[in-house]
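One structure, pasted below without further comment.
With one protein chain removed, the remaining protein chains of the complex are shown where they sit.
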Amino acid sequence: MKTVESWAQDRFHEECAIFGIYGHPEAGNLTYLGLYALQHRGQEASGIVTYDGHAFHSRKGMGLVADVFSDARLKALSGHAAIGHNRYATSGGNTLENVQPLTGKTAHGNLAMAHNGNLVNADLLRSEMEASGAVFQSTTDSEVILHRIARSEETRLTDKIVDALHAVRGAYCLLFLSEEGLIGVRDPHGVRPLSLGKLREGYVLASESCAFDLVGADWVRDIEPGEMVLVNEKGVEFFQPFFHNAAQAPVKAQCVFEYVYFARPDSHIFSRNVYQVRKRLGKELAREHPVDADLVIAVPDSGVPAALGFSEAAGIAYETGLIRNHYVGRTFIEPQQSIRNFGVKIKLNAIREVLAGKRVVVVDDSIVRGTTSRKIVKMIRAAGAKEIHMRISAPPIVSPCFYGIDTPTRQELIAASHTGDEIQKYITADSLRYLSMEGMFRAVHNSQDGSSAHFCTACFSGQYPIPLAHAETRQPALF
Amino acid sequence: MKTVESWAQDRFHEECAIFGIYGHPEAGNLTYLGLYALQHRGQEASGIVTYDGHAFHSRKGMGLVADVFSDARLKALSGHAAIGHNRYATSGGNTLENVQPLTGKTAHGNLAMAHNGNLVNADLLRSEMEASGAVFQSTTDSEVILHRIARSEETRLTDKIVDALHAVRGAYCLLFLSEEGLIGVRDPHGVRPLSLGKLREGYVLASESCAFDLVGADWVRDIEPGEMVLVNEKGVEFFQPFFHNAAQAPVKAQCVFEYVYFARPDSHIFSRNVYQVRKRLGKELAREHPVDADLVIAVPDSGVPAALGFSEAAGIAYETGLIRNHYVGRTFIEPQQSIRNFGVKIKLNAIREVLAGKRVVVVDDSIVRGTTSRKIVKMIRAAGAKEIHMRISAPPIVSPCFYGIDTPTRQELIAASHTGDEIQKYITADSLRYLSMEGMFRAVHNSQDGSSAHFCTACFSGQYPIPLAHAETRQPALF
Amino acid sequence: MKTVESWAQDRFHEECAIFGIYGHPEAGNLTYLGLYALQHRGQEASGIVTYDGHAFHSRKGMGLVADVFSDARLKALSGHAAIGHNRYATSGGNTLENVQPLTGKTAHGNLAMAHNGNLVNADLLRSEMEASGAVFQSTTDSEVILHRIARSEETRLTDKIVDALHAVRGAYCLLFLSEEGLIGVRDPHGVRPLSLGKLREGYVLASESCAFDLVGADWVRDIEPGEMVLVNEKGVEFFQPFFHNAAQAPVKAQCVFEYVYFARPDSHIFSRNVYQVRKRLGKELAREHPVDADLVIAVPDSGVPAALGFSEAAGIAYETGLIRNHYVGRTFIEPQQSIRNFGVKIKLNAIREVLAGKRVVVVDDSIVRGTTSRKIVKMIRAAGAKEIHMRISAPPIVSPCFYGIDTPTRQELIAASHTGDEIQKYITADSLRYLSMEGMFRAVHNSQDGSSAHFCTACFSGQYPIPLAHAETRQPALF
Partner (left out) sequence: MKTVESWAQDRFHEECAIFGIYGHPEAGNLTYLGLYALQHRGQEASGIVTYDGHAFHSRKGMGLVADVFSDARLKALSGHAAIGHNRYATSGGNTLENVQPLTGKTAHGNLAMAHNGNLVNADLLRSEMEASGAVFQSTTDSEVILHRIARSEETRLTDKIVDALHAVRGAYCLLFLSEEGLIGVRDPHGVRPLSLGKLREGYVLASESCAFDLVGADWVRDIEPGEMVLVNEKGVEFFQPFFHNAAQAPVKAQCVFEYVYFARPDSHIFSRNVYQVRKRLGKELAREHPVDADLVIAVPDSGVPAALGFSEAAGIAYETGLIRNHYVGRTFIEPQQSIRNFGVKIKLNAIREVLAGKRVVVVDDSIVRGTTSRKIVKMIRAAGAKEIHMRISAPPIVSPCFYGIDTPTRQELIAASHTGDEIQKYITADSLRYLSMEGMFRAVHNSQDGSSAHFCTACFSGQYPIPLAHAETRQPALF
């Protein structure tokens, strides 16, 4: 049995989504809905912990949100406060211990934690704590935070968390659930998004605002980099930005790839609507790399906004040239005999009647290994296209991400070792052009300002705003 | 627990897909893929029967194709010939007996059968056969065909089938698998589609050509109304069209709603590409019912081609105003407190930044009960749209279908008892217009010919080309 | 993975249990309990059909009663009348179609049927009916009865059943559930047992009376060979014994092996208590084959009553020498390296402190292939026994059963081709003796009458009271 991984692996993957709520009688149900809206950020596992004023309730499992939580299981997740987590994890084996929210009992009582992002000095911190007697239950980088909180000598939980985070380096949006309430924290660089929303009853925190829309919450504002928020029966309390080191104020480094691909187009991320940014990326792309063609098509669904932008700016008609099968599950039985471009065919099919004899601009958001792009180009060619001009609505990806995105190694990134011409030849397109870094930021800012300030561009530039230390070394499997 | 049925029920549903193959060493695997590509035609249950020259192998189950067939189960489905079936069924309870392919042992040997369509005189035939000692195992209308074949006094299986079908009235595309080979039949009216494809090794028959693309088969031609085809080791044999009654040659009555909504846009149905027809429907709609507006959006995904056509013909920019969640499963936990437009929000979300302050044309393919359209209009309004003009790319639906489509009763069809103005008021749109019957057929024919000849328009016109008899009476549940 | 089959296959197996009830508001629940008490007669699959006056409800599945019926599933089995079936089936593959009760819709309405026994002319009848247009859904011999009933030209269901059974040869206890009530029939030879019991509300029919005890019913009487009983709202109606051919009154041929091994010791079968018969078998055995020994042990649990009888008659102390693991499930992971006598060790363990240095009489009810007896003797020897005298509380098994018991072929029956001395040598016992045919019937009759009249002794004598015809040919798998 061959899995769709081969296809899926040719994309970057967001590693997690988090959702929290306080003050609603159906906190568990709304967290289920929130995770459901955030399913695109993690499909491997899901978990919810609720608190009803007396006891905590937990349910975690492998699979999609809809599979992990049955009606009976949701009923058992009673309470007015909850946090939840979707996980994307490529490491195989028995990883139920790694499914979040992590839970533990400390002197401060029960504590549940959900983490979106990735720590770059977790191994070092872990070794230090093990040396002084800590017992780790998972292999997640996140667990070190739980132990550091348990060991903090501060009295209030919020102070313990700040204390714990002083030693932690990396990208993290964190949600905590304790008897004292719901706590949210965003790292000082603000790599991953975290927003606050308001219900008629209670408050919610989520990775993306699309989760607010589904539960009927209104967007209030982003949690600021380095900011912590506590929600409980007294209301919402914001804590001053904290810094690892007061002398060295951290540089804001928001992930620009959230705009390019990860976030849902209907979300509001880093205070901008994703769809609008993507459409502008397509317009900039058309301006930078015009081409004489008959029609513009997208690689669905992520390439659609940029393709619409390209079409509008270039004045070339937008068409649907590739149809996506919406029932794609996780595993497939691949026939042993070769079927042309099989991997891509599971998910996409070309419409010959649209493409035959045409000069086609194909807009996609990124090329990772190049294997999928090659199959798509060949599929379009087989459908009769006369010319195929691939346009990518972001710069070439040359470096892996260590801040919470599942990316291939540098060796596997085709643009890390090949020129644009070489890639064009490999994918068999008639032309291939990428959007420039400046063009990308002009689209992001919706201005002539092409500056990358306040954003992380590591995957495009190789410049890592948070030093990496041992980040490339992965923790060996525990059990 | 509330299911998404409430939402899903506001669409028509194709009741079945069929796929057959002969002469390929991986017949079971390719049937799995074929059913997978045809998943949109039936999501409730699925089954495959294979034949390996010695024994038949069968696997049927409730759920999606990907859930019913595991790797181990597919391995057990060995053989060079196979037929498969996807089923949509609203009747609840223990319906495993009703999952197709139906199988039975007759004097002629083992016989498996898969049916897409619906018979209108099944009850009568069933009563007759029961009176003479037949034992029925399922409550499907299809089983009467199996019994009639078993009772035929003809010698060859193909003759038995023709004999059996002489008494049968209704819509049917049938696939049979026997020791003699794979047989396909299309009813004399040709209501549902059935096409023949060719692999490097062997032949395939499928409801839609999108299944050919996935398995790597080339489209050969449609099976004609009233035609039967036999595929075995000797090749492909076509049988002359048969008629119920030679004196009264049947009228071709292909389902125009396959173009409007059911079929996948990348399929070739009744010899035309579906996407192209849909886009022309949008163009005709723009010509018939122009409107002064800022942008055109679609109700995704089915409304997209018509919206693009509308945009092109009207010269109004096409935008993505509604985002679809692609992880929608079958059941949801609906919060008890009212969240505005909850049912639709599970699947769709409006992008405020696109819609706010705009005059918006919303293109959809049909309005069934009106409840979903109302929620969509309200969702768009809540996102700030200034004006909302609903445009439907087909005429009003005034009558239920009895030829293999799951439709509400006439009472539930809003257009059966309400004027366009009343519906517009109900769905709270600023204007509402439907495409005319002539406009629809101009789009279908891609000419000025607005004639409905050769097509069934019963759901739009109430004129049923095949007399209904007892069709409205549903068979009571057996066990 | 090695299954316990290897061990289990060295026993005969009852192929089915049936249970029916009429007139109790919890008919489904009580059928569940009845099947549960009859689990020893079939562990492969189970099914219940109920009738609530309006509709029939059905649930069938593979596995033990406790696994097939969940609380929710039992709730759905509402009604005041029900029949149920436990099945033992060695044929592999997808046999869900073969799980009983069989159900079908005929001109007479819905009919469910459960069968304990085996027909010897099913293939012939099946061929005849297929030739005249019947469609068979299962490969069970039982289905021919359903078709014959559907084709009967009688008016009343009871008459249809009699009509249908006139052509049927073999062993059968049948239960039918229809809108007219619950019907029970026992074949004219009375091979398998069937008893009537009475509840405070309603009546029950069961293969063995132990099912009555669990549901709180009182034993009324056996259904006579050739008798039919109808239970409905009017009460209980008995029908005169029917015969295949009035000229040739059938000979009573009750299965003596029900006493030897199949039935539960607390059951009342053929009007005698099974435990008492078994104890007398042990006493006769001691009288026929005395031995000088220190203790008597049983192969648990089936050998215990005979061992107690042997001990009592011989005046040798009874001891527990073999302990049975009561958690034995269906599958085991057998270590690759040889562990002595592994297959038996899963289920039995010898107590060295009881056996070491002793002359031991081991009482068992039968030897089938001899492989298990050999392992048991070796296990007892390894525990230190000085002498091992095997005593079997029935005659040697020399012929297979075709009347509803799953037995090996004649080639596999060790006593069919080996003398007692050869078997003794093979199983490595110091002596081996079987009870004589006369001794067995003296025990059955509890008198000096050693006559086998009214009993089937085919497995011991090779004399088949019902002619076999094609019984040895098994029907090939359908799907």
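When the chains are written out, they are named A, B and C in that same order, and each has its own residue count from 1.
Note that in this section a contact is a pair of C-beta atoms (placed from the backbone, for glycine too) under 8 Å apart; a residue touches a chain by one contact, two chains touch by 3 or more.
This is a predicted model, so every value here is computed, not measured.
The chain not shown here is in contact, across the full complex, with A, C.
Of the listed residues A:H24, A:H115, A:H147 or A:R186, the one in contact with the hidden chain in the full complex is A:H147. Within the complete assembly, C:R264 is the residue of C:R59, C:R169, C:R264 or C:H454 that touches the hidden chain. Set against the missing chain, the residues A:H24, A:R59 or A:R169 yield one that touches it, A:R59.
Only one of the listed residues, A:D67, A:E130 or A:D421, touches the absent chain: A:E130.
Which of C:A167, C:I346, C:V398 or C:A416 touches the hidden chain is settled by the complete complex: it is C:I346.
Listed here are the subunit C residues that touch the chain not shown: 1, 25-26, 29-30, 32-33, 36-37, 39-40, 43, 64-67, 69, 71, 74, 200-201, 210, 213-216, 264-266, 273, 275-276, 301, 304-305, 308, 312, 317-320, 323, 325-327, 329-333, 335-337, 339-340, 342, 345-346, 349-354.
Contact between subunit A and the absent chain runs through residues 49, 55-59, 76, 94, 96, 103-107, 110, 112, 127, 130-137, 139, 146-147, 150-152, 476-479.
Everything below uses one rule, namely that only the chains that are shown with their structure count from here on.
Shared contact partners of subunit A and subunit B are absent; no chain touches both.
If you average the Cα atoms of subunit A and of subunit B, the two centres end up 36 Å apart.
Centre to centre, using the average C-alpha position, subunit A and subunit C are separated by 61 Å.
Centre-to-centre separation between subunit B and subunit C, using Cα means, comes to 50 Å. Those residues of subunit A in touch with two or more other chains do not exist in this structure.
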